[in-house]
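There's a structure below that I have some questions on.
Every protein chain of the complex appears in place save one, which is left out.
For chain A:
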Amino acid sequence: MRTLGQRLWRYRGLYLMLLPGLLYFLVFRYWPLWNAQIAFRDFQPVLGVWGSPWVGLQHFYDFFNSYYFEQLLRNTLVISVAKIVAGIPPAVLLAIALHETSRRFLSRLVQTVSFLPHFLSWVIVYGILLAVLSPSDGLLNQFLQAFGLEPIPFLTSVQTFQPVVVLSEVWKETGWSAVLFLAALLSINPALYEAAAIDGASRWQQVRYISLPGLTGVLVLVLLLKIGSILDAGFHQIFVLYSLPVYSVGDIIDTWVYRQGILNFQFSLATAVGLFKGAIGLVLIVLANHLARRWTGNSLY
């Protein structure tokens, strides 16, 4: 039997490759947990993390009792769940379509084009949305007006804001999300498709009985990861897109924390909310993982 040292030495190349990732998690994920104690203190920089006075659960209490708490939680959950529900099917469909096409050039072109929006910042996407949705000269509203219809203030209407948020996210991220599913499809043994074709299975039947079951594992993985961050509804996107008329449906926990916690320099409050989000995410991911293992046999760990 090899000793630990011998094994480390034997696989030194692999461990070396692991090192940067480990360091990243230690420095940026685990070390900050020590400082997360300021959520329970009235943080005073002069006194340091350790010297700041304890205030118990005061910051959590302030957050839960804040005027807009219920609305913030509702908006965060609605937008987050809607993004998951509306975001996964198009990515799966795109991956299957790319996998199924026999024209490689077309497949690569579509993949590249659908990829591109992922690299645009939300500020640029806001500019594009304004050019399309603006009630004064937006493309879509000009189209509506050409048919004698009233322009719709998509970005300032409480009825349309959440759909705009969700659909713009779907437009921006579908190509990127499809990569994972495409990789899963490519890892399916081609012999299965060949055997099915010999047995007379149509393309649709191949998709239904080979491709889709082959995606289950990745689908569960993606879903679990998204559930773990369900209280992250997309700060950057909302921050750029929202405005006063749609705060009632657009303000989420993170934008509130930015205004109340960061802009007012209440770092302890901001940390408390971060911990709260992390705790909820942890509970949900453990629960969802358990259910996924029970129902599908696939799980994260």
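Keep in mind that, in the parts below, a contact is a pair of C-beta atoms (placed from the backbone, for glycine too) under 8 Å apart; a residue touches a chain by one contact, two chains touch by 3 or more; residues count from 1.
What we mean here is this: contacts and distances are computed from a predicted model.
Only one chain is not pictured, and the protein name UniProt records for it, out of "Lipoprotein LipO", "Biotin carboxyl carrier protein of acetyl-CoA carboxylase", "Stage III sporulation protein AC" or "Cysteine desulfurase", is "Lipoprotein LipO". When the omitted chain is restored, the residue from A:21, A:45 or A:148 that touches it is A:45. Here the missing chain is touched by one residue of A:117, A:135, A:217 or A:278, and it is A:135. Residue A:158 is the one among A:8, A:139 or A:158 that touches the chain missing from this view.
Panel shows chain A; residues 43-46, 48, 62, 66-68, 130, 134-137, 151, 153, 155-156, 158, 243-245, 247-248, 251, 256, 259-260, 262-265, 267 of it touch the chain omitted from the view.
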